[in-house]
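All protein chains but one are shown in place.
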Amino acid sequence: MDCGKVCLMLQDDIDGRLPPSESAEILLHLESCPSCAAEAAGYRRVGEMLRLWAESEAGEKAARLDAMWTRVRAGIDERRQRDEPASWWRKWIWVPAGAVLAVLVLLFYPSDVSRAPFHPTSFDVAVEDLESDAATVALVDKGDDLPRVIWIIENDKT
Amino acid sequence: MNEKEKPGAPDEALIRAALDGDDQAFRLLMERYRNRAFHVALGITGDPDDALDVVQEAFVKAYYNLKDFRFGANFYTWFYRLLVNQAIDRWRKSSRSQTVPLDEKWLSEEVSAPDSVMYPRTPEELAQNRQLSAAISRAIDDLPEYHRAVIILREVDGMAYEEISKVLHCSVGTVMSRLHYARAKLKEALKGFREG
Partner (left out) sequence: MTRPERRPGILLPGIALLAVVLASLAAEAAPAGPVSVDIGIVVASNQGTSIDPALSALRVKLQSMFSYSSYKMLDRAKRNLAVGETGDFALPGGRSMKVTPVAAPPNKVRLAVQIMEGERNLLTTTLGMSRGGMVLVGGPPYRSGVMILLISAE
């Protein structure tokens, strides 16, 4: 098999699309032809480098990938709100129906924590310690009937 | 423990549960494919932040279109169709898509061979070799979008040619010709970095 023919078949060989006999012939040729062997190595290196490159970029975003569900959930909720009819009369006409449904749900179905409103019974919270390596942290009190707020001001973001 | 909670529950079990309103089942499905999806989106858009947005948008789209999924088909092929289209759209809207046609750029750009460089063996080594990493990014960016999609799906995701042809709605022959073209162009881009 000559170099010209081998070079034309190299990629098909890498992709496993040649019959075993032709693949064996190519291998034999590569063992004795440094130029064609270099071409074959060059093609294989493309795949190796692409995989390393993708992994190295993904590694830097690992934390954000881990939190992808939060983003997806936000997108789902955003689209749900966007698709809801905007006209006020359509909203109001469902209020009595919604009230009836809510009563039925409360009576017959287990409560869904993801939709249950927050009803805190107390805002009396002791903040025993506060520490941060990467931000300035402030404790804000605006009155007994308001929640205490711990506010994080990241040092490199204003 | 019900079917969907078992480790390695089949995609179909999770899809059925998600269609019944179980968001946690959809979450499990999302977490199963999110890393692979990110790799593919990254390869097509060329930008990690764009890739994260594309993955989010594709999963949101999948959530709302799950009712159109035909049981018996392969979920990841179905999902990748959404993902690749989303990624290509994003790339087209980005400034990176405003490039000269491929061949002219290759003719005009000089590839300066650096001093001999050991090819990296790990992602960490590649991350440290900024020149090589940038060359790979640039070379991928210079490919037409469908050639880029093919080589990423094949070389990074390991997808079979027949699956790629279903994702991209083209024949296997077209997949092969795009793949060979893209591989040849990337080989040229990397040839300046010789093994030390």
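Quick notes
By letter and in written order, the chains are A and B; residue numbering begins at 1 in each of them.
Here is the rule we go by: contacts are C-beta pairs under 8 Å (C-beta built on N, C-alpha and C of every residue); 3 or more make two chains touch, one makes a residue touch a chain.
What you see is a predicted model; the values in this text were computed from it and never measured.
Within the full complex, the chain left out of the display contacts the shown chains A.
Residues of chain A in touch with the missing chain: 63-64, 66-67, 69-71, 73-74, 77-78, 81, 113-135, 137, 140, 142, 145-154, 157.
Convention: only the chains that are shown with their structure count from here on.
The residues of chain A lying in touch with chain B in their complex are 11-12, 15, 17, 42-43, 45-61, 64-65, 68-69, 71-73, 75-76, 79. Contact residues of chain B toward chain A in the complex are 23, 27, 30-31, 34-35, 38-39, 42-43, 48, 51-52, 55-57, 59-60, 63-64, 119-120, 122-127, 132-133, 136-137, 140, 151-152, 155-156, 161, 176, 179-180, 183-184, 186-187, 190-191.
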